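Dropping the structure in here first, questions after.
What follows is an incomplete set of chains from the complex, kept in their original frame.
Chain naming follows the written order as A, B and C, and within any one chain the residues start at number 1.
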Amino acid sequence: MTLFLEMHGISKTFPGVKALNRVDLHLRLGEVHVLAGENGAGKSTLMKIMTGVYRADPGGAIRIDGQDTVIKDPVHARALGISIIYQELAVVNNMTVAENIYLAREPLGRTGLIDRRKMNADARAVLAELDISIAPDTRVGNLSIGQKQMVEIARAISYRSKLIIMDEPTASLSHHEATTLTRMVRKLAAQNIGIVYISHRMDEIFEIADRITVLRDGETVDSRPAADMTRELLVRKMVDRELSQLFGAHLSHATHQVLMSVRGLGLKRPTAQGARVSDVSFDLHRGEILGFFGLVGAGRTEVMEMIFGSRSHVGTIAIDGKEVRIESPSDAIGHGIGFVTEDRKEQGLVLGMSVRENFSLTHLAEYCRLDVVNRRRETEACHGFVRSLGIKTPSTEQKVLNLSGGNQQKVVIAKWVARRPRILIVDEPTRGIDIGAKAEVHALLNRLTSEGMSIIVVSSDLPEILAISDRVIVLKEGRISGILGRDDATQEQVMLAATG
Amino acid sequence: MSGQKSATAEQTPQRLWHGLAQLRHVREVNVLLAMLIVGALISLYTPYFLTTNNLMGVFRAFSLTAIMSIGMVMVIITGGIDLSVGSAMGLASLVTALCFDAGFGTSTSIAAGVGVGVTFGLANGLLITAVGLPPFIATLGTLSIGRGMMYMITHGVPVTPDTPEAFSVLGQGYVGPVPVPVVIMLALMVVFALVMRRTRFGRHVYATGGNEHAARLSGVKTDRVKLAVYVLSSTIASLAGIIGFSRYLSAEPASGFGSELDVIAAAAIGGASLAGGVGSVTGAVIGAALVGVIANGVVLLNINTYAQQAITGGVILIAVSLDVLRSKLTGGNG
Amino acid sequence: QDVTIAVVPKVAVPFFDDCNTGAQEAADRLGVSYQWVVPQNTQGATQVKIMEDLIARNVTGIAISVNEPKSVEGVIQQAIDAGIKVVTFDSDSAESARSLYIGTINTEAGVTMGNSMAEALGGKGKVAIVTGQLGASNLNERIDGVKKALEAYPEIEIVAIEGTEDDLAKAVSVTEALLRANPDLSGIFGMSQVGGPAVAKVLAQKEFADRKGALQVFAFDDLPDTVQGVKDGFINGIMVQRPVTMGRLAVESLVAQIKGEAGEIKDIDTGVTVVNADNLDSYTK
């Protein structure tokens, strides 16, 4: 395996933050190089330097094929054979899948006009290679976030680069798609393509890694062949704690008292695309953690959006035995429901606002007297969550835009937990969160149920669902295909219900 | 999910049907419908509306606004705005007139007018991309500077040089029954509709407005795209100015003033979103047409002249509301 | 024969409302249909479009106050070719084929204004001109007239010309700034309809109380505030044209031409009256 790209002594300082401190990295062709580290360790920043989005602080060097190189911008990086899937999606919603994949390199016909047919055919081929069933002329805005992620992957692959960087590509994918992707990654490596792979999923890391490098607080703390690495060691290197300390035992606080009962829930106006959710009925008990599992597009998010009032529905929802009308998110919030959305960028956060302002948006009234915000109390409450969730930020006044992906996710969780809803719906709550923080989120959810809160967890991460749920509901093509108690819910049973 | 997985021959009727069904969702078709309804209503009450002469007159009357809206809509699609079109138009017509006055030939004079447009566009584009000014401020500045220059040059006196017969064809001539400005409008519409839909440049304009960051990361030279649309907008506006001058053979110091609102309105009525990423060239032309038909109708129907503006406003609101409500009912949650 | 007379002013301002009154009256008296079409802005193109619409509508006579002389030449010819009689009023397109012009000769009005000022100043002092839209041709003709008249008085200096976009608020702040920047100013010309009210309002302010009497003011058009300004002693005189008469004559002349009863067709100068405190109650429009 030939050495392709070397980074030496790379540092990067943002106002108030030293994101990287003299990092070294050696990347070889044909090798899958996993980059691990807790949220805010500097992984994405390092990758953005490698693709010319950021310029590193003076002092370091990047060598490609032994040559000192200054990477000017992403386009230059691609010319040098480096392409990337960014952690934060970078798609144009009002263009089609094919147009997104071939943006800025559209195939031209003889007339000099875009050869749409060829573009669609090429896109279809790339998508097929990844086993993705999305029509190339679908508007990207109509896709779910997981599907958008797959479009991004298809685009990165289609560049046929020497080095492909994947920054948490599977964070929004479910098991099935993630497996396809890891297979694809191995195949690419076999074709002598270098891969940098960032992930917080342990199974995945050990499945595909040839080499693992660990970053902590912007510094390289370890780099070794995957064969020499164990889970325990990796976790210790990443978060400086023992794996066994992380995940405590599951303590159920579920009661038999029905808090919310949903009957015959379905879409009011079925759209052309998407799962046709219909006839979904279930009960949520007080103090329970109810897991929702399904493949991408099974309609889990749609069900939650209906309960939360952001999507119109038919059927009834009753809370405490009384039927309630929920036609907007504020109706739902009024009935004590909270919703951690799966798409933090578009639905969860006001990126231009500070951590504090995003945090308090759900429950600002608590800090208000006569509508005037008490800034001190607001800041204190925010500080509390910054500390307890380990949100890495120079201050509560930092714009969330400048936080790392995982830390943004923590802000979304914090803003809903702080409101203390009776029913908390969390859709992919640990997307992009490191293993330490994940354990903390699980513990947090567990603690909340002990205080009487009921929680619905939607997750594509099957082990996560199994680990924390009291019961699991499986959705398939918009309908419930199984309700399993904690003891019946095994990996096999759940997968069977989801696919069978 | 009916769909065109492949474009084999047997699927063609299905695709056609699909295409027709999709049409309902297209903003410009709705506005076109609204315009046809307004036209039908007018012609119910007056026999003078549906005459070739009148219709051609209406077309010619809105052609300049429509031409400018073609450039404007491209700017709007990138997420920008060009307030300076009126000044670019006015100054171009003035400079062309001055060139004729100074004895230059037709082509030199036209070139000078176009040069004004290009200069405006470069100024706007560079202020926005190189300096980093918000488009509203940048083009407001050049709007003021352009107006000021027109006053400084003319001191408020129109310039009315002698011009060769051939030049006046541009504004006053006909191709068959169709006035030349209308022909130019249609030609520009067809060309730029094609450019926006079928060329790289066009797609990059949409991408820049849809998600500038993503577009730049993908390798779209968004700054160049923006520079280009501002240059196009101003240049097209200068063309409108030259056509206008050829029509009236008088360059007024106040010509084009305030027209930015009409031009932006045409684009917006035709479906362009000021947030960027959305809009179409044909929509903008149809938007200009709707306003033109209403203005004609008010005079033909001898409606209280003072009410014209109120009626125009009302009809626009109704037309676009119908459009919005229709797509709400048929569209689902976009 | 069905006779329809259309009258097209320049914009919606009081002056033309008076024209409308006169024209409407004449049309009613003569028993002809009447249409009043006000352009939405002062650009030549707008009036051309309105003329085209009126031709399409088959009116029989058009009276127009021209915003931009050259640009309407073509469309006036087109109307005449279509058998429509056209006259201009208040503001002319002299090169066009219109049959006649009825109105004030603006340059002459400006000369009258300049002479009145010179007389009030005793032949010397600094004066400023507050005009309306910078591009308006009638205002420019009036300014030319003023300048021509003042040529005879070398000791009178025009220190500033300021545009106001015919907006009262802007006119007021411009006038204030003018007075502050020129403590020795002794005369102001209000060339457009906002000039009179603006100057009167500024002089009514405490800050400029000492300028009353020291400042000679002549204005155009008898807006209520301008008339009040004369009564209050802020304004020496107003150049009042005869808009009602213009409207009436325009319609009468068109109808006569259409019926073939017109005698000699020639321009009509309706003249201006200098209205001051003495004749404030007795002048006619």
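Keep this in mind: contacts are C-beta pairs under 8 Å (C-beta built on N, C-alpha and C of every residue); 3 or more make two chains touch, one makes a residue touch a chain.
Only a predicted model underlies this, so the values are computations on that prediction, with no experimental measurement involved.
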One of each shown, but what's the true copy count per label in the complex?
-> A x1, B x2, C x1
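Throughout what follows, only the chains that are shown with their structure count from here on.
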Chain-centre distance (mean CA atoms) for chain B and chain C, in whole Å, is 35
State, to the nearest whole Å, the distance from the C-alpha centre of chain A to the C-alpha centre of chain B.
-> 43
Cα centroid separation between chain A and chain C, in whole Å?
-> 71
Which bits of chain B are touching chain A when the two form their complex?
-> 1, 3-5, 7, 194, 198-200, 203-204, 206-207, 210-211, 213-220, 277-278, 332-334
Chain C touches which residues of chain B in the complex?
-> 46, 48-49, 51, 53-54, 57, 61, 64, 151, 154-158, 160, 172, 244, 247-250, 252-258, 295-296, 299-300, 302, 305-306, 308-309
Sort out for me which residues of chain A touch chain B in the complex.
-> 53, 74-75, 78, 86, 89-95, 99-100, 103-106, 108, 112-114, 116-117, 135, 137, 141, 155, 269, 271-273, 311-312
